[in-house]
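FYI, not all chains are in this one, though none of them got moved.
Per-chain residue numbering starts at 1, and chain names A, B and C are given in the order in which the chains are listed.
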Amino acid sequence: MPGAAGSLGPVSASITVGVVTFPGSLDDRDAARAVRAAGVQVIRLWHGDADLHGVDAVVLPGGFSYGDYLRGGAIARFSSVVGEIVAAAGAGLPVLGICNGFQVLCEAHLLPGALVRNAGLRFVCRDQVLAVENPSTSWTNQYAAGEQILIPIKHGEGRYVADAVVLDELEQSGRVVFRYVGDNPNGALNNIAGIANEAGNVVGLMPHPEHAIDELTGPSSDGLTMFASLLKALVAA
Amino acid sequence: MTEVAQPFAELGLKDDEYQRILEILGRRPTDTELAMYGVMWSEHCSYKSSKVHLRQFADNAPSSEAMLVGIGENAGVVDVGDGLAVTFKVESHNHPSYVEPYQGAATGVGGIVRDILTMGARPIAVMDSLRFGEAEAPDTKRLVQGIVAGVGGYGNCLGLPNIGGEVGFDPTYAGNPLVNALCVGVLPHDRLQLAQAKGTGNVVILLGAKTGRDGIGGASVLASATFDDESPTKRPAVQVGDPFAEKVLIECCLELFDAGLVTGIQDLGAAGLSCAFAETAAHGDGGMHVELEKVPLREASMVPVEILTSESQERMLAIVEPANVAAVLALCEKWGALATVVGTVTDTGRLVITWHGETVVDVVPGSLADDGPVYHRPIQRPDLEQDALAADSSASLPRPSTGEALRETVLRMAASPELCSRRWVTEQYDRYVMGGTVLAMPHDGGVVRIGDDTSRGIALALDGNGRFAKLDPHDGAQLNLAEAYRNVACAGATPLAVTDCLNFGSPEDPAVMWQFAEATRGLAEACRALGTPVTGGNVSFYNQTGATAINPTPVIGVLAVLDDVAKRVPSGFGREGEHVIALGETADELDGSAWAWVMHGHLGGRPPAVRLDAERSLAALLRRAAADGLVASAHDLSEGGLAQAVVEAALINGVGATIEVIGDPFTSLFSESAARAIVTTDDAEALLALAGEHGVPATRLGVTGGDAVVVSDLFDLGLDELRAAFEGTLPALFG
Amino acid sequence: MPRVIVDVMPKPEILDPQGQAIARALPNLGFDNVTSVRQGKRFEIEVADGGDPLEVARLAAEAMLANPVIEDFTVHVAPD
């Protein structure tokens, strides 16, 4: 909803979102572009930063941080900037982890569970229908409950797994934020595409909303709503 | 001869080549020098068999104000306006990919990306053209799985969108798959870099990975002789790619360029440091002193010959003014990229390499880089074979006539490995990263916007039909260029320049050299006729198993520009009720066609007539129609003819069509006459008129809509049945 | 210099598609008596003298080499 975002222009002028770059981050420029498209200023954060430069929210972008040869996010998790983010997230800072960012959030234990090799053992790039299961997080408040959106996925390690207790807890507390509709592209348990922490300020998902901000370069503009939601949450706060 | 003979033959040098080295030096070369001449004068590095033929590309090049840097540099550079330029090139990594499919393909992508980076450009997209043996053959699955995963694994981890390519199957590639990778990059004019070591006293800095025993002698050994498994000792250690290291190298080098910190830069590819030192020195002030012991090694026990011929990946060589060295090292530190001072630029006119103080190399760099041997290889058209092939036309093959038989044929062809959906391959490639992809698979051409703050974009297509080239190398090469040219025109773009990867058998076989001479002659002529110069490319010889060579396979990439990417034209039918219009003329041309091959396993006769004037008019029409917003979709007619084009266009968005065929149904549906496309439009009258103005024959075929492809009075094919046939094949074959 | 091995295997309850794919493929190669395959990771670590190498390896495994949510690990000194 670029319109809605735009109409909040004056207020949003003072709001900034940090987009993190690790060596090996790939969709960081794209995430920054998407945040700006929602009418919000961007501050680029470097993996070595021990300070979040006062940003009002953080996006951990897609890519292969440090190569991710071991496990997605396993090394990025130890960077200075992630240390800062973990602390700030505990105090309510909105954080969105996209793809590799989601992996980092799980490795850093800001979100439960893990993302493992796709069941099909191959990298998958396709346009995926998702259902928005929880429209009340900082990153989804502009979606309707159950709304179906079309967002690209592109990953080789996106299969969400967690033990039965955690899964149950996620489902009971409505913390499954996005679910794959139709073919499950990676074998994720319960078709989980994205989840939130208890407070709902930290959200991680495998699909790439930053690649669905206009029909010219993406399959839809459905992803823009995620960044418009953030703006709404920040302005309301 | 009192002294012991030197092992020049083992290094791939011929007697006369060794004699030339003795003359050049006026003495026996040191072992290290001999090894350097061996790799630098190898077919792969010196182009000794192809040089005399490739000249035509420059000599007969059409004048083009767009061309900023032509053949000779790491890649050609083309002006696209707004002070921006584009550089692109396609390169082969065939032999390494047969030895180790995943790493061979991966490092093939890594290598071409460094070529583009070396020009000062940010790489913005890749494409790949792949050829395998028969899809059902025992070893094909291993190669397909490994090579596709390798292309994807490296490109995805590098953050470069893959925007198109091709996959082909033919028995002649069974022992010799083709992996051709293309990369395109963008640069502001003033960031153009050259591979020169200029400025006496300037410092030579090695960037990136440590040097190991990877692919020692790889270029000369693997790509410059017929590969036989009997000599495993000849096999160099396989190069393993580290895409993360390359990603860091890209960001690091671009910051170095933007800060104006380097005066020259060269990527390390075939022949490794030997090539980088020799070429930068030869094209600079002519002198360089290298202290080889300073090169960071993965294995301490490596000796000078190994260090100089290692093909370890993810390395670049930078020439830096002394005042800037500290800044360069600091920037590399920031990115965690290794950077080491290894030498200085001198005015001695000689490349001197020392090893712990001892001189191991002292040569004129040009003698390595530019004075390699040049061969006029014997050329002989294999008359018997070629005449027999030409005589064996497809006319005698039984043709389907009834609606039922035609329906069956369309279905079987759509499901054949030859023509079926490439989704199984292309879904393994990230086409979204960088956020500028406007068209990609399965559309005819890939289109990317070249910056966030511009509406300008480029279109690229890559095509290389080896069967047409087998029937007639001259016309076949021209038809490949025509198809790539047509594919970008269908996207609504203006073709500007050409890159080519010429995959052939052994140049020591006069029949193969005939194919090569014919193909290059045809390509040069066609580039002139279409006004699109060759800006760079690559030659891959010795693609043969034993005595049998692959089909001659000139893979052609065409670069085009769009002023406004929003005007790009997709290949799929858009909505119900669009008029379907056929552009171009259809003759009875089925020799070498997909129909002959898929339905009858037949290859013979004459390829379709080349119609370069018609291609030009068609492209002009498509461009104009796109600019005027007159066409909703455009799809070129190539392999499989009209039938396959309609099937593909219908399946992209699941919008069917009802068409009627004019004249003989079989010919209309399956002929592969050149210079044709189908377009859909809301305003048929306007389009027909515009076609008239451009002198392009245009015929109404029908309208889009429904959930079937209906050919009036002949047959219906439901989209579900078609999709199942079209999509099912590769997954069933390759898992 | 002491070399230590860290073996990391997927937890029994975690699906191991790589191991399963191999187990499915082996019979086609004539290995019909292989009943199960599980694939994990093996790390060879060299530790400078001083400090207990096994202890170093275990800490490194806990911190980074293994993800306790999905993997178990064991460490042992390399047999030379």
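Criterion: a residue touches a chain if its C-beta (ideal position, glycine included) is under 8 Å from a C-beta of that chain, and two chains touch if they have at least 3 such contacts.
None of the values given here were measured: they were computed from a predicted structure.
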So the whole complex, written with the displayed labels, is A x1, B x1, C x2
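The rule is short, and it goes like this: only the chains that are shown with their structure count from here on.
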On a C-alpha centroid basis, what's the spacing between subunit B and subunit C, in Å? 40
Per the centroid of Cα atoms for each chain, what is the distance between subunit A and subunit B, given in Å? 36
Need the CA-centroid distance for the pair subunit A / subunit C, whole Å please. 31
By residue number and range, which residues of subunit C touch two or more other chains? none
For subunit B, which residues count as touching subunit A in their complex? 149, 152-153, 156-159, 242-245, 247-248, 251, 335-336, 426-438, 449, 452, 565-566
Enumerate the contact residues on subunit C facing subunit A in the complex. 13-15, 17-18, 21, 63-65, 67, 69-70
Could you please specify the touching residues of subunit A with respect to subunit C in the complex? 70-71, 74-75, 78, 106-107, 112-114, 116-121, 161-163, 187
